[in-house]
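Please find one structure pasted underneath; my questions will follow.
And then subunit A:
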Amino acid sequence: MPDMSAIANPQQRQFNPYAENGGTILAVAGADFTVIAGDTRQSEGYSIQTRYASKVFRLTDRAVLAVNGFAADGNMFVKKVKQRLEWYRHNHAKDMPLRSIARLIQTMLYAQRFFPYYVYNILGGIEEDGTGAVYSFDPVGSYEREACRAAGAAQSLLQPFLDNQIYFKNQTAARGYSHPAHLPLPDVLSIVIDSFTSATERHIEVGDGLEMYIVMAKGQTLPDAVTNLLPEELPSTGDGERVFVLKRDLKKD
Partner candidate 1 sequence: MECSFALTGKDYVIIAADTTAARSIVKMKVDEDKIKTLSPHLLMAYSGESGDTIQFAEFIERNIRLYHIRNLYPLRPQSAASWIRRSLAESLRSRSPYTVNLLIGGFDTADESPHLYWVDYLGTMASVPFAAHGYGSYFALGLLDRYHNPDGSLEEGLDVLRRAINETAQRLVVAPGNYIVKVVDKDGTREIKL
Partner candidate 2 sequence: MSIMDHNGGSVVAMAGKDCVAIASDLRLGAGAMTVAMNFEKIFPVTDRIYLGLTGLATDITTLRDRFRYLVNMFTIKESRSIEPSTFAHLVSSTLYSRRFGPYFTEPVLAGLERTPSGGFKPYIAGADLIGCLNFAEDFIVAGTASDKLFGVAEGLWEPDLGPEDLFETISQTLLNSVDRDAYSGWGAIVYIITPEKVITRTLKGRMD
């Protein structure tokens, strides 16, 4: 006699391969620099797993990638992108250009179309023509180049603020004047810090720490106002683009 109770009382079990680890990321492109930032809180539900987990990673001397969403997928994805960039370096004896990294990321994300990396990516850095650039992606690889983008838990809080402060949306320039196409670095850093303090205030998944990566175009130096903030310079391979990191504390409650 077979076990009838198993037939009479069917049970379903489901393994959920994804989690959502909160946090938020943000990037702004300037004329000859790019700022890529992310908070360092990693949470699951109401629990904080760690107060310091980086979401922003340097890929090359001129490319920085921020990943947000499911942390395990994010870390794995960064690892694989870095591996592909290393192979490229071995094959071509140079770093992959930013726009090519963007296309590579699309290909890698779309390769997982039916079991996606559950991450939103923002790639920031310097293009070959020396301009600052931000590329934003969805989990399956749709991407576009923009001047600024927020993603993650507090995207809805930050993006309209950036529309207003970076793109000057809903603001009319005084007669005879026009809004600048790109803001200077100290202004961008102020807006980024304000954005994260706001998000920390109103979103429980954002806080603890803030990491801001600054990528400067070749030959560009940091303005004094930024040098005074004592950013750490990451070692670079040549005399090209330079990457700096600025860290700030955010509220921990």
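Things to note:
Basically, a contact is a pair of C-beta atoms (placed from the backbone, for glycine too) under 8 Å apart; a residue touches a chain by one contact, two chains touch by 3 or more; residues count from 1.
Behind the choice of candidates: all candidates are chains of the complex that A comes from, given by their letters.
Predicted model, so just to flag it, every value in this text is computed and none were measured.
Candidates 1 or 2 all come from the same complex, and the one touching subunit A there is 2. Per the touch definition, subunit A reaches candidate 2 in the complex via residues 154, 156-161, 163-165, 169-171, 194-195, 198-199, 201-202.
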